[in-house]
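Every protein chain but one is kept in place in this view of the complex.
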Amino acid sequence: MKLLDRLQERQKLDADLFIHRMFLTQQPVMLAGYKSLIDLPHTLMLLQQQAQNAIAAERPLFALGSGIGDCISPTEELKVIEAMSEGNLIILSESSDLCIKIVPISRTLSRAIEAPTTENVIRGSVSAFNEDLDTNIGLIKKHVHSEKLRTQSYRFEKGQRRQAILLYMEGQTNPSFLNALKRRIESNLGNNIPNLQALNKLLGFPVWTLISRFNTTELPENAAYALEKGKVVLFLDRFPFAIILPSMITDMFAVANDRNFPLFFMITMRLLRTIGVLANMLMPGLYVALVSVNPDVLRIELALSIASSRVGVPYPAIVETLLLLLVLELILEASIRLPKTIGPTITMVGGIILGQAVVNAKLVSNILIIILAATTIASFTVVGFHNSIFIRISKYLILILSALYGVLGLFAGVVVVCVYLASVNTFGIPYLYQPKARENSDG
Amino acid sequence: MDKSLQVMVMYLLTHIGLIFFMYPTDIIEVVDVGHWSAILLGFALHVALMGIFLKGLGYFAPRNLIDIFLGVGKVFSIILLLPVTLYFLMTIIIDIRAYSEIVTLVFLAKTPLWVTMVLLLSVPAFISALGVETLFRSGVLVAILFFPFLLLIFCLSFQNADWRYIFPLMDKQAASLSYVVSRPYLLSLFAFTGGFMFLGFIPPYITYKRRKVMWASALLLPFFLISVYVPILTFGQSTASRFQFPFITAVDTVNISWLMFDRVTLFLLLSLVCFAMLFISLIMWKTTLLIRRGFPSIRPVTTTMLLSLAIFIVCLYIPDWKTVERLLWWNTYLRLYVMIVIPFITLFLGIRHHRKGAACP
Partner (left out) sequence: MITKHHIHDVLKMLLMTGFLTVLCGCWDIKDINHRTLPIVMGVEKKNDAYNVFLLIPENNQGGTGAKVVTGTGETINEVVDRFSKDMEVQVDLLHLKVIVFERAIAEQGLSDSISSFMRARDISPKTIVAISEEKLEPLFEKLKSSSKNGGVEIYNFFEKSAGWTPHVAQTRIWQIFRSLNSFTHDVAIPIIEPGRTTTIASTGSAVIKNGKMVGKITPDETLMFNAFNGLGTQGRIEVMDHGSVLIVADKLTHSSSIKGNKAILNCRLQLKVTILETKGSPSVTMIKRELDEMLTGQIQQMFRNIQSKEADILGMGQFFRTKLSRERLEHWRSEYYPYMKLNVQVNTIIQNKGLLKMKN
């Protein structure tokens, strides 16, 4: 019994490994597996039951085809170890030289299905994906009852081994896109995917991009909607969200959940998000352009009140705006790190105390505070945190151009942003592509 | 994939970006009364030539103009396309110089010209380097963003209109069409020709339906009429003829008490400048396409960069507005060639090709 010896050898180095002796249908067997992954008492009960059944049916338990598990040749130690680390139970029969891998009752190592943590749902299904791949697929299958749903599994073999599952609807998805994606994944199966940046690289998207080529969602509802729209959903083991490809500009403004509201409400909500995005990108730039380059565009009343609020501010509008924007970005970043209980404190300190003091000390004009506060709020009307990043960054481009060229710079900045959006594509599907539906969606 | 919508939008944008600056000046200079006849004549010419051009291209679909001409012979295509390239180059130079002058004149009085030109050149260079698909897609996006705005301002621009200035509708001079050969009238044709040549270059990258594009041209007529008639109705012929950019001045007189902005002109002007940027990038893309056919060894991005550098240097050497006008006039000859000769030759080649195809299928 070479394999058993070796396992015992290994046990000395790996405290988690157990080797348990028991009798099944009067035959002595050895069970091997990882304690942390297998719920041993329940598994033993299961095995006993199987044995009872085998006796009742009067057939040998370990006969091939009795169907309690897969046979592994005992000489292939590596395969055995791998099977164990995947959470399987190995049965070694002492009498015959057999090694069987069976699926045990495993410990629950993932959370239960909970409400989403980064996406809020007001009216719609609340369950969210978790870290367990099979749970996620199950959730999707609950949402999409269709015989057209196709599931493909891939395994990335290097480093942290990871399983990936690709879901799509047959006949809905653009075939050239699907083939390109599959080919790309299949030719890169030897890679390691510790994070989404690596996934990005694996799929061959440019590293220096401002727009993530895939959209992520925690909600099965959104993923199901994406599948129906002909997109491809990719699940990675241990990532608690679905990765949706290709990402499109509509993802910034539309979520599936919108359709649970009356149509008019849906349109206004999306319009509001669009306005939010535009306001966020344009307002700081517009302020700088109007205050320092083209004050003639303002109405006289407004011009006078801005001028009086800026009296005593020691630096030009662009510096003023950049400073305050920096503070705001710091507050944003800090509030992500902070525990939920301290969150409100930072809001108060940052928002009220700092803001008030800054105005009183005449470091910035109070109109700018209003504008930037509105801007920051507006930046989160957009759907998905990863989408808001693009808007947050493009704001600075527009700001700098506006400081140089005034309103002309603002407009040129908008054009450049539009062009950048238009230049993005995912395996030949442009970011601005509209899949049939003519919804109100622009950027 | 049918991208007619993108083509239509781009067609509209490029023309709108062109017509509101110099076109009304020329038309108001051409005739004292009956401007509509001059506009309609130019427009009819435009539609007819475009129809001929598209018809000719239709025989060869989905090949583009360069392939068609190369199919006939290398020398033939060089002779025919060289003036076209030259025309494109001159158009870019004139446009960049003229628009930066306008920008300086209207609202960036202290910014040196070259800085404005850098902006007006680098953005189109960036766009054209990203390729024609990007260009057309961003056209749609830009249109969605700016067009509502523009339409609002067009509506508002009638605020000070005195409709009686439309009269008299006609006189002998306008009826005789004697103005057709006059210099300003020939100059005014630039608004009609600059645009539609791109239809011959974009296939097979972007395909479109001929009829839809023809319909888009019908949408253009109101803009031509607005560009001339708003200043006429606001100021009257004799005053309007004194302005360098009558339409801009006419919009300047609009007084809106409910808007937080005082000068809506600026927004109008800048939307138009943005459209013009798209137009320039389109021509730039066409020019690089032509140049790369001649010298296939150069990388496309290098071509674009060298081209914009060369254009920038030439633009720096244009000292004043008068030179711009002179260049515009010299360009008229090339323009007449491009707008008349190229469509007819395309049609001729198309019919020949069609016959051949019919004879030996």
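Should a chain be cited, it is by its letter among A and B, assigned in written order, with residues numbered from 1 in that chain.
Here is the rule we use: a contact is a pair of C-beta atoms (placed from the backbone, for glycine too) under 8 Å apart; a residue touches a chain by one contact, two chains touch by 3 or more.
What you see is a predicted model, and the numbers here were worked out from it, not measured in a lab.
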Quick one: say which of B:Leu5, B:Leu70, B:Leu86 or B:Val115 touches the chain that got left out.
B:Val115
Of A:Arg270, A:Arg310 or A:Arg392, which residue touches the hidden chain?
A:Arg310
Missing-chain contact, candidates A:Ile300, A:Leu326, A:Ile377 or A:Ile393, resolves to A:Ile300
Which residue of B:Thr249, B:Thr287 or B:Thr346 touches the chain not shown here:
B:Thr249
If the missing chain were put back, which residues of subunit B would it touch?
32-33, 105-112, 115, 118, 122, 125-126, 129-131, 162, 164-165, 167-168, 171, 234-239, 242, 249, 252-253, 255, 257, 262-263, 299-301, 304-305
In terms of residues, what is the contact footprint of the unshown chain on subunit A?
206, 208, 290-296, 300-301, 303-313, 316-318, 400, 403-404, 406, 423
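Criterion: only the chains that are shown with their structure count from here on.
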Residue set of subunit B touching subunit A in the complex reads 103, 107-108, 111, 115-116, 119, 123, 126-127, 130-131, 133-135, 137-138, 140-142, 144-145, 259-263, 266-267, 270-271, 273-274, 277-278
For subunit A, which residues count as touching subunit B in their complex?
278, 293-294, 296-300, 302, 401, 404-412, 414-416, 418-419, 421-423, 430, 432, 442-443
